[in-house]
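All protein chains but one are shown in place.
Going by the order they are written in, the chains are A, B and C; count residues from 1 in each one.
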Amino acid sequence: MSHIRSRFNKPPSEAMIGYTLSLPFDHRLYRYDIDGSIAHAKMLAKQNIIPLEDAEAICRGLEDVAAEIENRKFTFRTELEDIHMAIEARLFEIIGEVAGRLHTARSRNDQVALDLRLFVKDAVAETIAGISKLQLSLVDLAEGNKDVIMPGYTHLQPAQPVLFAHHLLAYFEMFQRDAERLNDVLKRADVMPLGSGSLTGVAYNIDREFVASELGFSQVSRNSMDAVSDRDFVIEYLAAASVCMMHLSRLAEEIILWASAEFGFIELDDAYTTGSSLMPQKKNPDAAELCRGKTGRIYGHMMAMLTTMKGLPLSYNRDLQEDKEGLFDAVDTLLSSLCVFYGMIGSLKVNKKNMERAAMRGYMLATDIADYLVARGETFRSAHGITAKLTRYATDKDKPLDQLSLDEYRKFSSLFDDDIFKVTAASSIAARNVTGGTSPQQVAKAIARAREIVGKTE
Amino acid sequence: MSHIRSRFNKPPSEAMIGYTLSLPFDHRLYRYDIDGSIAHAKMLAKQNIIPLEDAEAICRGLEDVAAEIENRKFTFRTELEDIHMAIEARLFEIIGEVAGRLHTARSRNDQVALDLRLFVKDAVAETIAGISKLQLSLVDLAEGNKDVIMPGYTHLQPAQPVLFAHHLLAYFEMFQRDAERLNDVLKRADVMPLGSGSLTGVAYNIDREFVASELGFSQVSRNSMDAVSDRDFVIEYLAAASVCMMHLSRLAEEIILWASAEFGFIELDDAYTTGSSLMPQKKNPDAAELCRGKTGRIYGHMMAMLTTMKGLPLSYNRDLQEDKEGLFDAVDTLLSSLCVFYGMIGSLKVNKKNMERAAMRGYMLATDIADYLVARGETFRSAHGITAKLTRYATDKDKPLDQLSLDEYRKFSSLFDDDIFKVTAASSIAARNVTGGTSPQQVAKAIARAREIVGKTE
Amino acid sequence: MSHIRSRFNKPPSEAMIGYTLSLPFDHRLYRYDIDGSIAHAKMLAKQNIIPLEDAEAICRGLEDVAAEIENRKFTFRTELEDIHMAIEARLFEIIGEVAGRLHTARSRNDQVALDLRLFVKDAVAETIAGISKLQLSLVDLAEGNKDVIMPGYTHLQPAQPVLFAHHLLAYFEMFQRDAERLNDVLKRADVMPLGSGSLTGVAYNIDREFVASELGFSQVSRNSMDAVSDRDFVIEYLAAASVCMMHLSRLAEEIILWASAEFGFIELDDAYTTGSSLMPQKKNPDAAELCRGKTGRIYGHMMAMLTTMKGLPLSYNRDLQEDKEGLFDAVDTLLSSLCVFYGMIGSLKVNKKNMERAAMRGYMLATDIADYLVARGETFRSAHGITAKLTRYATDKDKPLDQLSLDEYRKFSSLFDDDIFKVTAASSIAARNVTGGTSPQQVAKAIARAREIVGKTE
Partner (left out) sequence: MSHIRSRFNKPPSEAMIGYTLSLPFDHRLYRYDIDGSIAHAKMLAKQNIIPLEDAEAICRGLEDVAAEIENRKFTFRTELEDIHMAIEARLFEIIGEVAGRLHTARSRNDQVALDLRLFVKDAVAETIAGISKLQLSLVDLAEGNKDVIMPGYTHLQPAQPVLFAHHLLAYFEMFQRDAERLNDVLKRADVMPLGSGSLTGVAYNIDREFVASELGFSQVSRNSMDAVSDRDFVIEYLAAASVCMMHLSRLAEEIILWASAEFGFIELDDAYTTGSSLMPQKKNPDAAELCRGKTGRIYGHMMAMLTTMKGLPLSYNRDLQEDKEGLFDAVDTLLSSLCVFYGMIGSLKVNKKNMERAAMRGYMLATDIADYLVARGETFRSAHGITAKLTRYATDKDKPLDQLSLDEYRKFSSLFDDDIFKVTAASSIAARNVTGGTSPQQVAKAIARAREIVGKTE
């Protein structure tokens, strides 16, 4: 016997009720719905479409409903199906028949589009704020460890020494693009759809710009049929969230690697790990793992919305009700991921010694030795060939490069001199003194610029 | 001011608690968890790993917990993080320290794998049952309208006449494949993982086959590291659900088209539509639209799980916690979609007249006229050429083919005779008397076979 | 015996060669690679990093290579693996050892990032140009049929009459957002990565701004590790392309519906259909169907790139080689879809009569009748109730609303007067005279505005 409740025990028409119901998730739009209705009522009065006193009664009634919801005194009756009906029904109870005037020159189709746009505008703002916090924690960590050298990897193989701060700032750049992308999403979310009616516009002398201005929109929609069936702004948010989550997944992967016994570069604060009482040194990087795992969830929500919209004829179709749950979950997931990473980055300890020991390993200075020869007149290609032979020789002898004698160096080129021993991880890093390079000077500039950018956001 | 609750108002370590919490969704695994623990405790006693009376106390205690949950007397304390801890903690309260023996030779990693496998096994069974119900409603509708002729479409253009029943049975075949696919999913879900420990197996003389048999599994897992990190069975369910939902989306699209004013082939029961009080004839096919829209959701959940699993090293990683929410929602969505379609198909009215009028239109019998000539000795290619000229002539004259005179027919081939007027939609359909064809005889066979298949499932 | 060539007949190391090879697809980046190398060589000379005459020899040599490729005299040797090696090897053959100086202060990692950014910048420009063409064809079709009335649909049920031009302009708005979105993609693609070296920046006194300016970039990248591992701009293009393709899929769906026998609203030009010689009236809307089908392909490419990037540690990893094939195919698919739709829209015939007949059907003026009563003082809610009863009455009598007598109207409200018969599809449309509404006046404005927008793009 299955423990999953069978849908077929009741008449399917009852299953249908649950199938169409949106109140269990769209109730969180209540404040947007009420704000939108208040702006609409004010406009109707201003345009003499409804009497001023009716509009005032409606606005007061709506604020009463809002208060009830906020104080948890509101009963969400599922037979009312969605948050719009639930609020309207309660408004009738509170102010009586005059509530019937609110729906003048408006339809459910433009109303839900409005509410969702208000939500996305807030979501964008909150996400940018969260990104900014995380960026700040990265900058703080970078500045607090600005002299720490670590191996720079390509193919997860040590390639060249790099400042840990420089590595962290790579993520600053990624998140900065995310913030800019979200600002672009905003441009297309920031369009006021009310006045589009069911699909053709309304037959009243309304003032759409007034409503837009009341609600903080910078423009009104330009085609009523598009306005009631457009969910591009939802997909755009989800696409931007997907890229941001992808960036978090990359940082998560690195944190998991750095916190491993084999790397040993960082130690995470207990708050962001689960331990094993049996193995006190085992600190599982759960926050990073969960975030990496939740990347799939955001990608999935975007793919869901794109699939839902594929091939839909105009104008409004009930398929569009699927625009909310995935979006809400994506916003919640991304905001909490940003917050958790902010805390995790802000509290982790850097094992400077381990990082620097790793940065000394191998032949990571080979590029610098080739550059040394180029600086002394060798062509790049030939300098490259000489260095290759030299490192091959050192590998065969199983010696690090800095343990070779000058005589050994000179076997490969007479251009080598005493100062070859000044080629070190530190000198290698210092030499990358170009915009975007890892030299301490450039990294200091980058930190300053980063602080300025984050400062503007806050 | 945003209406979205900012995560950054509290210390991020508090956000972390909510981030890792699974109790809000994994509580629905409670019965599987308890069943698994009971089987485990029995085995421990049987193998003399724990005393029999302790095992009996544990089993009684677990049934008490189950009863508390079923009677809604159980307090889900979120500080206990997941359903396994919640149940274990309550067991300690009820039976005292002896509860501590339950966890012998078991770890959280094999325990959660077990619970999820039990859930998927149930989900597969319920889904197959739901599919079978829907298949039955399709067969009933087909049989109840077994003489109704409609246009068969390619490219959404009328191509050849076809029995409505034959069209419906195409969906029977799709859903039959879905059921078979789910049976295949079952094979790989039906593997008992307990005994894998955290990752290496356990150091006790356990009897895994006994546990498997107690819980109704047909085999035990073969590698402990695989067993704790395998979620293939989740992806497989989601893939099968995606294809089934895709089939539903195709049926949904057709129902929407058939219910449109332009097609007018069917009328949906009020329970599956929303009406407009202003426009009484407007019955919006909401159930079909929602189902079509929800297709994206299922696809998204599958993509999410595949993304989560990509590139994960062995063995257990916390990323795997993401295996539940999407799965649960997919199961719920698919089961309710099947149930709603079952009701919708079972209650719709067929507008026989409109279907048949549409089936008379155009030149849908051209193929049959070519076949007529082939039967009288013409080669296929030449018969095809003659018919093309004939239909072109009829089009130019703006006459349907059955309004041409025999003389006109004979202008194109002397093989035409009086019996050409016996070529009708009905004769066309009757002629497709091959396995899988639309002839009444074949369709009757197909209905009988379908009933037999569904009968076996029930 | 399988007809699929087995990979296992040869040593797997040979399979490996094909596995890593990118020349078969990255050859199309040749011009970007050469442009980038020329700018780099010029900069090296300007900065006295290499001699001027060497730089000049390099630039001339590169132009020779370009000419060979354009004139199909270039041999793509697959042992050279990628287009960068293929060009460099040929440069050595043409100008000798001096070619070895070109790679100074550059690595493969920043070079491939540069080439791909140049490609995406071009792709964005071409896509916007293609969108603009399609928009123009929509505006032309709208203007050429500006008086044509059709049913406006919600839930694919006729809801209110609407101008065909208004319906078309909804797509203009969608494509306008696509163009704006692509402009935003450009901002983040328009960043010059050269100078980032393998991952840490280069140890030469280079002038990155000069290179940026030579190649038409507006800024240089800010972090070398980010610059060599960032593919956000690829994902962003794919996301914008996915939304644009989704819009095309919606238009495709409508064209398929409109061209069906049941709707009969349009006739497609033969160039965009396949016919059946047997059924001359059957014109299959292949272009629209293929485009609808190809939507999946673009979505898939985006999901592929997001998956590839998930969880990658810094900096360059070979996984990134997967950034090209999907992108190239997406660009080609979108550009050809836009072009085909441009031609299809520009050549289709409108069946005005069928559209208008459909617009008369049913009770699509019910909303206007309610508005009529509101205008005469009835509250909205009560006007709505009266109209509902009226339409129910008409339905029961099986009469269209305009066939009711004034007496019959008056049974439901004494506010009805002779002028109720002036409520027509045309009056309904005219009344929607708000920004974004379907009134002829608004549509004329919208057409004018659309022409202005498209004019600016061209």
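Observations on the structure shown:
The rule is short, and it goes like this: a residue touches a chain if its C-beta (ideal position, glycine included) is under 8 Å from a C-beta of that chain, and two chains touch if they have at least 3 such contacts.
All values derive from a computational prediction rather than experimental measurement.
Remark: the omitted chain is touched by one listed residue; of C:46, C:297 or C:376 this is C:297. Touching the missing chain, out of A:60, A:282 or A:410, is residue A:282. Residue in contact with the omitted chain (choice from A:215, A:291, A:358 or A:425): A:358. Seen from subunit B, the chain kept out of the figure touches residues 97, 100-101, 103-104, 109, 152-156, 159-162, 166-167, 169-174, 177, 180-181, 184, 187-188, 195-204, 206, 208, 220-230, 232, 235-236, 239, 242-243, 246, 249-250, 252-254, 257, 292, 295-296, 299, 303, 306-307, 309-318, 367-368, 371, 374, 379-382, 428-429, 431-439, 442, 446, 449. Mapped onto subunit C, the interface with the missing chain covers residues 2-4, 6-8, 11-13, 15-16, 18-20, 31-32, 119, 122-123, 125-126, 129-130, 133, 271-272, 274, 284-287, 289-290, 292-297, 299-308, 317-322, 325-326, 331, 335-340, 342-344, 346.
Subunit A meets the missing chain through residues 151, 154-159, 256-257, 259-263, 276-286, 289, 303, 306-307, 310-311, 358, 361-364, 366-367, 370, 384-385, 387-388, 391-392, 395.
One rule holds in what follows: only the chains that are shown with their structure count from here on.
The chain with its CA mean position farthest from that of subunit A is B. Across all inter-chain contacts, the pair with the most C-beta pairs is A-C. Distance from the subunit B centre to the subunit C centre is 33 Å, each centre being the mean of its Cα atoms. The distance from the centre of subunit A to the centre of subunit C, with each centre set as the mean of the Cα atoms, comes to 24 Å. Shown for subunit B are the residues in touch with two or more other chains, namely 284, 286, 289, 303, 306-307.
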